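Just one protein chain is left out here, and the rest sit where they should.
Just so it is clear, A, B and C label the chains in written order, and each chain counts residues from 1 on its own.
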Amino acid sequence: MSVIAFYILTVLCIFSALMVVFSKKPVHSVLYTIFCFFNIAGHFLLLNAQFLAIVHIIVYAGAIMVLFLFTIMFLNLNAEVEPHKSNLLKVAAVVCGGLLLLILVSCLKGAENIPVNPMLDTQMGMVKNLGMVLYNEYMLPFEMLSILFLSAMVGAVLLGKKETK
Amino acid sequence: MELFDLLIKLALVVAVFTIALVIAMYSTYAERKVAAFLQDRLGPNRAGPYGILQPLADGGKMFMKEEIIPSKADTFLFILGPCIAMMTACMTGVVIPWGNTLIIDGKAYIMQVTDINVGILFAFAVVSIGVYGIMIGGWASNNKYSLLGAIRASSQMISYELAMGFSIIALIMTTGSLSLRDIVEQQSGFHWNFLYQPLGCLLFIICAFAETNRAPFDLPECETELVGGYHTEYSSMKLGFYLFAEYINMFISAAIISALFFGGYNFPFLDKIDAPHNVITLIGTAIFFAKIIFFIFFFMWVRWTLPRFRYDQLMHLGWYVLLPISILNVLVTGAVTLFRNGQFHF
Amino acid sequence: MDSLIVLLIPLLPLIGFIISGTLNKQANHTLINGLTCGSVFVSFLLSVILFYQLQSGSAPISYKLLNWIYVGALKLDLSFTVDALSSIMLLIITGIGFLIHVYSTGYMHDEPDYARFFSYLNLFVFFMLLLVMGNNFVVMFVGWEGVGLCSYLLIGFWFKNNAYNDAAKKAFVMNRIGDLGFLIGMFLILNKFGSLNYQTVFDLASHAATNDPTITVICICLFIGALGKSAQIPLYTWLPDAMAGPTPVSALIHAATMVTAGIYMIVRTNVLYTLSPDAGFLVAVMGVATALFAATIGLKQNDIKKVLAYSTVSQLGYMFAALGVGAYETGMFHVITHAFFKALLFLCAGSVIHAMSGEQDIRSMGGLRKKLPITHITFFIGTLAISGFPPFSGFFSKDEILAKVHEYNGGFMLFTILAITSVITAFYMFRLYWLTFWGNFRGNSHQASHLHESPKSITIPLILLAVFAASAGLIGLPHLFHAPHLLNNFLAPVIINAPTLEASASFEIALIVVSLIVLALVTYITYQIYVAKARIPVADADEKGISKWVANKYYIDELYNALITQPLQAVSTFANNYIEKYVIDGTVNSFRWLTNTGSLLIRQIQTGSIGLYIFGIVIGIICMFVFKFYLA
Partner (left out) sequence: MNIISEVGINSYLWLAAILFSIGVMGVLFRRNAIIILMCIELMLNAVNILFVAFSVMHNNPAGQIMVFFIMAVAAAEVAVGLAILILMYRNMGSVDIDTMKKLKW
């Protein structure tokens, strides 16, 4: 059953990702992105990373994409506003993307031979487990992340502020 | 998974869904009655005895009305908006523990659709998705009033989500679990969380008001200012969905407040009652619903008592008052927890 | 405890330097005096303690500060050793240094840069102590360069005067030439003996064969270093110019201590010189030549400090002559006596200049003995000492040098020249003395009204130095008196394998008698010329014939200018005009052109279109993958 779920999620995921790129309206792109993220969260659930799945939804769907939607609404961007790229560039983009895919896939060939750990630790993705690792081994990166956030926040506020003379 | 288990789950899902819809339906009736009571008048009393069939009449009216989709609107999204609102409203119910275990045929079944170990986060995630229903609906209407209403609504919800999240974090720090069931079971007897987290409880209730767009935070749909807010262009059952979603949200919020801070299906002197387990479970469930109904009443009570905030006051309250207080709450809770665990060294 | 004293001796002046160097210009004079004079005085007392310990037969005292240079087989410590030789140098440096510090508090009283002057002086004392206390060549070299630096700083102390700066630069550059020799000598020593530590090198050298060509080359290289530092032909011209510095500096650095560093170095390496008689002979010849040469120039100088400067060069020549013939103790003996009387003479000259409001030309002086009685008496003692009147100190040391040179195999020619030089020395010194202190005053009325004896801070050092200048000869009485030669006995452990040169008693008596008669004659003649007949030297431009040559210092500066400076100038002008302009500038400019043209082309790529950039990035990544997985 989970294999079927995997393929359904995968197909939806790729479809929505493609739609992100090819949608005419930015708002549709945003919605497809959200949909894609839900599918990715579903993948996380399949991989037994429940906490990460929920956090993924909260962070991406609940916060980041809202910001995108917000910005688009504020700027009132529609399909008509966006100028078209020349067809040559579009073809080049598709070719480039395809090439990259080709290269990536061919480079990753042989990964199936990596031995899979047969014992699935169902507790690994749990909050408690992750918290232990995060706050013990990755304490310093975590603290630095907080500094990153602070600076990002200050930067965003500073940029968004109207200049007052 | 046995078939019987599945059937039980199915029954539970159907029950929860039905109960939610019924309660939401009758909340509209109750709202009018409470308003009438508080304003010293009669309220609806024509449809059936005491007007008890009024929600059905309203529903019929909604269905009968003409479907209007604005010509410049984005049709798909215009329909999607209320659907998302309705869906997210209903989804939260799955993680709420409606009661203790029922023992059937020597096997215990929990009165909860699913007990995921990050239940509280799930609820939070669903709430945060609820924003999309409003935003998409408002934007898709292609109407400036709708857009303004949608932007107001979503920024309000985002703003209050922060304080809400922090109050939940403080709660989690005292309970040590993200599972709603664990949280409820820890409150057995009279160890209700609002005794340990009074400030968090207050913050959570205030934020719940804002999240459900209820007065005094009902800016998004305030009738006079924005011509109906984000659902200006909606009519018939799509409007009904939005209104319905609001009442379901209210019901779910009341349930979560009861579960998180007021003991859920626990009640004092539980262990004093000498009755079969299943009976006690059912009594607990009844008590849980009593709490929920009290909070629904509380919501209405507040609505018809307090005046509405101005938008800047609302934002000011969210960012300058609730957010700092909730952060302070987290800090104090953390310090006290460390101190109680003996890990705090001066 | 003793080791601590060894450390403290150089450390105190360094501390004095650091503190007074960081004080600002308005710093209290009393504070600076206490700090700088005090630190040197304490060092002096500590040196005396060490001296007595060595006197009573103690072994050399060492202090190892740290492991300094440890590269491969080379192991050099920053450590200090005080033996008999360094102990004597310590006494001279700190003792005379202290007196000159005291003198300077009076002499430099009105100087606005008071703190800077004293910090330099302290720094000099520190480096000089480093030079004599180090137990290996590298520490000595650090001190050697350090005193050169201080000399440069102090000659150019009044840096607003460009001529003084030029003099400072000249001193520095000339010293560098000598330093190159010293460095090469050091490298050769390292190559030959595998170490730069004195003890190791000398132990190994004592087994080496005589007339080893490497050792001869080493000695010559080291001697070139000494030539620069001790102002010998051909690197002597900086010293007269160095008189641009304040007079106490001339006394301390350019008479008593720094210029004797070359002597010290050769005495220190006496083992090597003893092994190389050829190098020794070269040293002796150069010393004798310098002595005569500088003395003749001194005859015609009219600047009071210049006369003394040439006399210093000449006296250093005496010392080298003694070292060259292998009489190392005698060289040191003359270093000691010379330190006293030359410091005394310079300080007296400073006192005179002070009284004359900065006038240095003896033609404008005269008759100062009434106004400056103490300066006069002390200067007279100094003159007697340098001229070699028995029983003043100069007599004993010079007498010993003459005797030793006479005994040197084939040294008769050298002896003769030195003897003549001795007469010339007496002649120009008495000329200076008569012209300055006797006869009538020849200065202007302003100077006349201003004439006064110097304050106590100046006269007391003069008196003390005069006492020593008169009596220091007692430490090295000739055999004639059958008293022990204190200095030779004390230095005996340091001097190894030196040849013994003993003059016969009859020769010494003859020497004393002859020198007394000749000196009396010289005194009388000069008195007749400069006092009785009151002949005043004419202006340089009016000189004729040989005396014009002499007055112009044999045109040596001009010769150097023509032989070295002008060709260099011409070559560098050519290089500037052609090589710099066409070759170097051309190369640089062609690179400029390349960059310019290249960037003009390349910056076409920078379109500012972000889309294109991203394309570039992606294609680059693809290429990297291809390269990594398929081509590499």
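Following the convention adopted for this analysis, contacts are C-beta pairs under 8 Å (C-beta built on N, C-alpha and C of every residue); 3 or more make two chains touch, one makes a residue touch a chain.
Predicted, not measured: the structure shown is a model, and the values here were computed from it.
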{"item": "Partner chains on view for the chain not depicted", "value": "A, C"}
{"item": "Residues of chain A (touch criterion as defined above) contacting the omitted chain", "value": "2-3, 6-7, 10, 13-14, 17-18, 20-22, 26, 29-30, 33, 36-37, 40, 43-44, 46-49, 52, 55-56, 59-60, 63-64, 67-68, 71-72, 74-75, 77, 81-83, 85, 89-90, 92-94, 96-98, 100-101, 104-105, 108, 111-112, 114, 116-121, 124-125, 129-130, 133-134, 137-138, 141, 145, 148-149, 152-153, 155-157, 159-160"}
{"item": "Residues in chain C touching the chain absent from view", "value": "603, 606-611, 614-615, 618"}
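Keep this in mind: only the chains that are shown with their structure count from here on.
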{"item": "Gap in Å, rounded to a whole number, between the CA centres of chain C and chain B", "value": "97"}
{"item": "Geometric centre distance via CA averages, chain C-chain A, whole Å", "value": "80"}
{"item": "Rounded Å distance between chain A and chain B, as computed from the means of their C-alpha atoms", "value": "29"}
{"item": "Touching residues (chain side chain A, partner chain C) in the complex", "value": "85, 89, 92-93, 96, 99-100, 103-104, 106-107"}
{"item": "Complex interface listing, chain A residues touching chain B", "value": "25, 27-28, 31, 34, 50-51, 54-55, 57-58, 61-63, 66, 69-70, 73-74, 126-127"}
{"item": "Residue numbers on chain C that touch chain A, as the complex places them", "value": "611, 615, 618-619, 621-622, 625-626, 628-629"}
